[in-house]
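One structure is given here, and the rest of the page talks about it.
A single protein chain has been removed from this complex, and every other one stays in its place.
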Amino acid sequence: MLHYLIKRTLILLATLIVASLVVFITIEVVPGDPASYMLGLNAQEDTVAALRAELGLDKSRVARYFSWVGGLVTGDFGTSYTYRTPVADMIRDRMWISLPLAVFALLLSTLIAFPAGVFAASRRGGITDTTVMGLTQLGVAIPNFWFAMLLVLLFAIKLTWFSAGGFAGWDAGFFAAMKSLTLPAIALALPQASILTRVMRSSLLDVMNEDFMRTARAKGLSRRQALWKHALRNAMVPVLTIIGLQFSFLLAGAIIIENVFFLPGLGRLIFQSIASRDLIVVESVVMLLVLAVVLVTFAVDLAYAWVDPRLRSSR
Amino acid sequence: MKLRSLLPGAVLVLLFFSSALISYIWTPFDVTLIDIKSRFLAPDATHWLGTDHFGRDMLSMLMVGARTSIAVAFVAVGIGMLFGVPLGLAAAAHRGKFLDEAIMRGNDLVFAFPALLIAIMITAVYGPGALNAIIAIGIFNIPVFARLSRGAALSLWKRDFILAARAAGKGITRISFEHILPNITNLLIVQGTIQFSLGILAEAGLSFVGLGAQPPIPSWGRMLADSQTLIYTEPQLALFPGLAILLTVLGLNLLGDGLRDWLDPRLRRER
Partner (left out) sequence: MKKIQLSRAIFLALFVAGSAQAAKTDVTIGMQLEPPNLDPTGGAAAAIDEVVYANVYEGLTRFGPDGSVRPALAKTWEISADGMTYTFSLQEGVAFHNGSSFDADDVKFSIDRAMAEDSTNAQKQLFANIESVENVDGDVVIKLKAADGNLLFNLAWGDAVIVAPEAVENLATAPVGTGPFQFKNWVQGDQVVLEKNPDYWGEPVKLDMATFKFISEPTAAFAAMMAGDLDAFPNYPAPENLAQLEADPRFSVVLGSTEGETILSTNNKQAPLDNVLVRQAIAHAIDRTAIIDGAMYGYGTPIGTHFAPHNPAYVDLTANSNYDPEKSKALLKAAGLPDGFTTTLKLPPPAYARRGGEIIASQLRAVGINVEVSNLEWAQWIEQVFKGKDFGLTIVSHTEPMDIGIYAKPDYYFQYDNAALQAMMKSFNEETDTDKRTGILQEAQQIISADYVNGYLFQLAKTGVASSKLKGLWQNSPTQANDLTGVYWED
């Protein structure tokens, strides 16, 4: 196990280093100079050059790469070109929207998917099952940003229960803040809940076919009793894996939803920064999201290896 | 059981594919013609689905939009298969060796980038457009097919008929293409259908944020984006393009499920 752990950790580090190179090189070739963008149409050449020097853009690419990576490791993400404030502060502020939103959506998705999946599995083939499965087909197929627009249409415009977008801010109180995250979280959660329901159901059904379940049933437990007592726990591994993956997806995948609801989260930060060629912010946010994905995958892999020792050698 | 999803899926897919094809030779109205005076018309006998903010016929826009979505998703999935399948087969053939490790680590690397981020980065560099949307979605499809074909191929390599082929002196590349590939085709078709539907969703998402096909080429995602500021006054403009996406993706998913059950009886376990 220790050998496996070391190997996986090294791979993790290598992935991150390669990813940082890919990110840096990709973003560096993005056309458009942040300095001339900031100074606008009437700026003189020497003014632009002065600003480039001030921002450190006149240094060589290699030097910039190492100072960027060095900063990332020590938690110093550099200074935003446009806002002139530490990138780390900006990311932290945005995180306070994106992270709660992802957690909220994941919670909703799990709260919907667990009962729905169990329900469908325990009534396999029945009307309930068919209905739930049909709904999940819809849930998987619906574009979440369109679903978001429909939510706005119904709950913000027709019923005026929620505002059509924007973030109240944590200063406005926990409930006000959560209220402005509710519609976005629902929009994000629906497709995830549909996927999770399907995984939940099929992994329960898989477990039900296993020998120990047959034994349990032979001992006189009803189908439903067997499901609750034995199957649920054993079906959790694939479900938790999916939840883990969904979390990193939600963190990064909220970009479009943040746009629909005008939430100043990480996704909007990326869009704005690309538009204003605030390269250092783009690089750092992308790297952060990559890190989140890689770490979750790492954790899932380790969990698997722990559960199933055979996997340690096969990868 | 199988007909239950195969048939409606096939019908939906056929509907959108045929309207995309028909749009090449005929649409009710010219979608490049802007007529401000007849904007926001409600659906009637002339304009079945009404007109948009530029006075263009919504039905015609949806038909041409279908071809944008389908073309982008189709080519993107093609790219994913073209690169992903050989990589997966090669990795399986060299199981445990350096090549396998390198390919799988490369896969992990691509997977580490959320798909949308890849797309945003590519369009930031090369500018928005249908071609770059194709590349972005395509890149994300490569590891999907690589993993799938590697996994399926690995189990095949242990089978007797492969061992027999090896004993007959066939090289691993030849075995991969002559014996392994035909045996995973069904799997690829099923996964291809699912990736196709994901591709349509991704294209819509990219167009929605302005990174997909550019005007004057109609696309469903951009129609939705255009309708966003009008949702208070003209909500119907947001309804039709969304429904089109939903139904196409739904059709493809149903078709994929149906195909899986039909093509691979072993999987036809009650799920």
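By written order: A and B. Residues from 1 in each chain.
The rule is short, and it goes like this: a contact is a pair of C-beta atoms (placed from the backbone, for glycine too) under 8 Å apart; a residue touches a chain by one contact, two chains touch by 3 or more.
Just so it is clear, the structure is predicted and the values come from calculations on it, not from any experiment.
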Per the touch definition above, residue among A:113, A:205, A:274 or A:287 touching the missing chain: A:274
Contact partner of the left-out chain, one of B:128, B:143 or B:221: B:128
Where the unshown chain meets chain B, residue by residue: 32-34, 36, 39, 53-54, 127-129, 210, 214-216, 228-233
Residues in chain A touching the chain absent from view: 31-34, 36-44, 46-47, 50-51, 53-54, 82-85, 90, 93-94, 156, 163-167, 169, 259, 262, 264, 268-269, 272, 274-277
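Going forward, only the chains that are shown with their structure count from here on.
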Interchain centroid distance [CA atoms averaged], chain A/chain B, Å: 22
Residues on chain A engaged by chain B in the complex (per definition of touch): 11, 14-15, 18-19, 22-23, 26-27, 29-31, 124-125, 137-138, 140-143, 145-146, 149-150, 152-153, 157, 202, 205, 248-249, 252-253, 255-256, 259-260, 270-271, 274, 282, 286, 289-290, 293-294, 297, 315
Residues of chain B that touch chain A when the two form their complex: 104-105, 108-109, 111-114, 116-117, 120-121, 124-125, 197, 201, 204-205, 208-209, 224, 227-228, 231-232, 235, 238, 241-242, 245-247, 249-250, 253-254, 270-271
